[in-house]
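So that we are looking at the same thing, I have put the structure below in structure tokens.
Every protein chain of the complex appears in place save one, which is left out.
Here the chain labels run A, B and C in written order, and each chain numbers its own residues starting at 1.
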Amino acid sequence: MKSIKVTSPIVFSVCRGDIPKELLREFYRTMFWIQKVELKINELYHEDEMKTPVHLCLGQEAVAAGVCLNLNANDYVFTNHRGHGHYIAKGGNIKAMVAEFYNRETGCSRGRGGSMHLVDTAVGLLGSSSIVGGGIPLATGAALASVLRKDNRVSLAFFGDAAIEEGVIYESINFAMLKKLPVVYVCENNLYSVFSHLSKRQAQDDIYRRFIGLDIPIYRVDGNNVVAVYRAAKKAIAQARDGGGPSFIECRTYRLKDHHGTGSGVEVGYRSQEEVDEWVARCPVKNYERFLLEQRLLTAVEIKQFTDAVDREVEGVFNFAHASPLPREDEVLDYLYQ
Amino acid sequence: MKSIKVTSPIVFSVCRGDIPKELLREFYRTMFWIQKVELKINELYHEDEMKTPVHLCLGQEAVAAGVCLNLNANDYVFTNHRGHGHYIAKGGNIKAMVAEFYNRETGCSRGRGGSMHLVDTAVGLLGSSSIVGGGIPLATGAALASVLRKDNRVSLAFFGDAAIEEGVIYESINFAMLKKLPVVYVCENNLYSVFSHLSKRQAQDDIYRRFIGLDIPIYRVDGNNVVAVYRAAKKAIAQARDGGGPSFIECRTYRLKDHHGTGSGVEVGYRSQEEVDEWVARCPVKNYERFLLEQRLLTAVEIKQFTDAVDREVEGVFNFAHASPLPREDEVLDYLYQ
Amino acid sequence: MDWSKTLVKEEINFEADKKGRKLSYAAAIREALELAMTSDERVFIMGQGVDDPVGMFGITLDLHKKYGQERVFDTPLSENALTGVAIGAAVAGMRPVYMHNRPDFLLLAMDQIVNHAAKWSYMFGGSVRAPLVIWACVGRGWGGAAQHTQTLQGLFMHIPGLRLVMPTTPYDAKGLLITGIADNNPVIILEHRWLLRQSGYVPEGLYSIPFGCGVVRRQGKDITIVAISYMVVEALGAARELEKQGIDAEVIDPRTLRPLDEAIILESVKKTGRLVVADTGWKTGGVGAEITALVAEKGFEYLKAPVRRVTTLDIPTPASDVLEAKFYTGKADIIVSCSEIMEKKVTK
Partner (left out) sequence: MDWSKTLVKEEINFEADKKGRKLSYAAAIREALELAMTSDERVFIMGQGVDDPVGMFGITLDLHKKYGQERVFDTPLSENALTGVAIGAAVAGMRPVYMHNRPDFLLLAMDQIVNHAAKWSYMFGGSVRAPLVIWACVGRGWGGAAQHTQTLQGLFMHIPGLRLVMPTTPYDAKGLLITGIADNNPVIILEHRWLLRQSGYVPEGLYSIPFGCGVVRRQGKDITIVAISYMVVEALGAARELEKQGIDAEVIDPRTLRPLDEAIILESVKKTGRLVVADTGWKTGGVGAEITALVAEKGFEYLKAPVRRVTTLDIPTPASDVLEAKFYTGKADIIVSCSEIMEKKVTK
């Protein structure tokens, strides 16, 4: 098996003007927002006020941002247990998300779903499944709906490397290819499923190759490089929208935190401090920030201003969530049927 | 999509002595037996004495023979609803099989299973599932048992083209590759699932390519050519037995009869008489017989003798089955638990 | 189309009135599909063989010619993913009908049915919904054996968030399917192959039968037989025989199991004091258990005798016809059970 460490430096290759400056800055802002929210959860989780198992996406911010900034508000997204970043990048209501972590009635799922079940229909987030692979056929079905209605939407499924082990993804992609559905499959290969390294679960680690036999267009990118993710997703999404059918994108990345909660995994013992450090050095946000500064697409002052603003907003978001009412006991049976 | 008709003539390439003569004759005898039994069912089925839905394998005899004649008696086989040929080729007790069609107590499954659930533990046939794809992980598990026991057996799974649509096959092959299990996956691609042509179900018709991404050794052969099937299976089985792990074989073939029962499918209307005729011309038994005659590996006299002998035996088999006792009503609850 | 308009509250029992035309069971269902597809663009049909020359027992015959291959399409044998596809399309606003010729294959899709469809509305506080119909026809006979004849309502009845429908007459099959397509929730409809032989009076046009609304198929005062799906036929046969023995049985067909018309059952038992449940599925932990438990909880004071469940044996379906004959129960078993509990002394 080939080494699965990605130790190469992140190279942001942007040719003059091929990605608008404003968009390049937007990548940063989106990733920054995701990072800030995750760090805030990380900071407050020990208070035991968020009574839900959080799966932080620190280290994977570039995938969410690079993909979702290609989407329209009415494009569909289905995500998984590690969905905070996708929710934010797709433009979901952050207050409602954090209120969901606090199990509040103001939560996006009215406190019924918790951290693993985020939804925001206003921006096409039609739900999140905590069954690994569960959202993949759902996104495929939403794409079928678009084809039947000819409404020109694109559907996205976000999932981890372990979803590749579930048969449902092969079934889904075969169907999507058969019907040329406008759906893009985005795999965030962060090398682990809970404490299990990819090599314990998959026969070979080039996930993208798994789908070659179906002739689906495939991209494999450095998932910590927002520009690379963006470029691949842009092509895939454009093709889907043009009736060209589905694509598959493998993003190599790493979660800097433990599977859930706020540890690093090192204390559990399934991975080493060195490995984590290597990936900390490849932080998608910090590296990209450096790049923007170098390219003078952003100034230190702007960063400071932006940081302060986001800090304030995030503070407000968590305050809102915390102050929100809990669900009412006598409404426990509601929403089972419609 | 490439054409999936296989109109080329069947070329049996045998170099002097590389397959023992006796084995070349054994191919014929095995295929002939399968064909005779199937034709007998075809002849008698209208009597409504075999109260079970039969799925004839006429036209696919070469796959069963070409594969199974590589196996030892204690190697494991799991098959599917279309398993008569595999059962015979693996050396299963034919009387017990036919008695099972007649739902008799002397049937291999004591009349509990019927035509779709054949078993003969004496020759490693550990069962047949009529859930499409269902036997694939079972064969994988039997191979795991062999590895744990180091007993040097090989496991085989026979299945149709529709099983490629079930996620369980991708899950199974990933696991088999991960653990380098001695299992060979044999797909009989007969182009149809009930009345549905492959092109209605799969994004592309080169089934063998579906597994390239897992680095499993893959063979694709003319499933109507017993020599070609034998050669591929021989390599795959030898590799499995030597600890080299699993292989996948796609055999292109065609069922000459309808999905179940004794029609041709033409009267139903999902396929044409021309198509059926083309494949009748490619009959694996007749063509191979011609080859053996040409090569003087068999004489017309021998064929006549053999035909008569098999006819007599087959007659005996069906008489035995017919005369056998039915299961006893008061034993209906038996065998649920052991 | 505004589906709510078809959701008539008052149901007219057309069978009794013999209004409408006499239609085969399959034709009745086909008509429901046709009407739904005509009136609502969001409806589409998927399933193995729905567009083949046989058309799923004739139920979907040639619908693809009328509505196009996009709206009536064959599926790969990928039951779990395709169920997810149907759910995803439903969540995105469509109304899929996913048809299977046997419920056994639904076991491959339990993750999407139970973990996803059934939970999608609740889990997201009602902001999304999954209005899809999963339709399957139970097999029986000719050595179909263990993997091709399962009924499985015992499993689906246990899952909150699902609707579970088991029609008995062509009239109900049509009306309940229309209701199912119009419903905003995941609906499982289990038909029975032997009922497909029936024909009956079916009105033209759209009509719907409310879920949770059973019918009294035969009035009686001595004993209540709650019969599910094909067992209604057997129960009515039994009731005719019982009448000769001087036992006047009431036969109730709940039609939907989730929601279950508790009132109609409890009222009947209040009158008769005796209950037999006749189901096409396994006994232990099945539909019969729930209906018995319902009465033991809420109708205990009415009960004059032990309850009896008439079900298949608790084994996989055997292939042999002589064993099949033991495995399946019917009229005779219902008669025995009824007679037994009629004789029971009321010891309290």
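We take it that a contact is a pair of C-beta atoms (placed from the backbone, for glycine too) under 8 Å apart; a residue touches a chain by one contact, two chains touch by 3 or more.
These numbers were taken from a predicted model, which means no experiment stands behind them.
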Whole complex considered, the hidden chain contacts A, B, C
Of the candidates C:Asp104, C:Asp172 or C:Asp222, the residue in contact with the absent chain is C:Asp104
Contact partner of the left-out chain, one of B:Ala142, B:Ala228, B:Ile249 or B:Leu298: B:Ala142
Chain not shown: contacting residue from C:Ile223, C:Ala278, C:Ile315 or C:Ile335: C:Ile315
Please give every residue of chain A in contact with the chain that is not shown. 51-53, 100, 103-104, 109, 111-117, 129-134, 162-163, 165-167, 193-196, 200-202, 268-270, 326-327, 329, 332-333, 336
In the full complex, chain B touches the hidden chain through residues 76, 78, 107-113, 117, 119, 121, 126-127, 129, 131, 134, 136-149, 155, 167-168, 171-172, 174-175, 178, 334-338
Hidden partner chain, residues of chain C it touches: 80, 104, 107-108, 110-111, 114-115, 118-119, 122-123, 145-147, 154-155, 157-161, 258, 260, 282, 284-290, 292-293, 295-298, 300-301, 303-309, 314-316, 318, 346-348
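Following the convention adopted for this analysis, only the chains that are shown with their structure count from here on.
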Where chain A and chain C are represented by their mean Cα positions, the distance between them in whole Å: 41
Among the residues of chain A, which are close enough to touch at least two other chains? 167-168, 171, 174, 178
If a residue has to touch 2 or more other chains to count, which residues of chain C qualify? 75-76, 78, 80-81
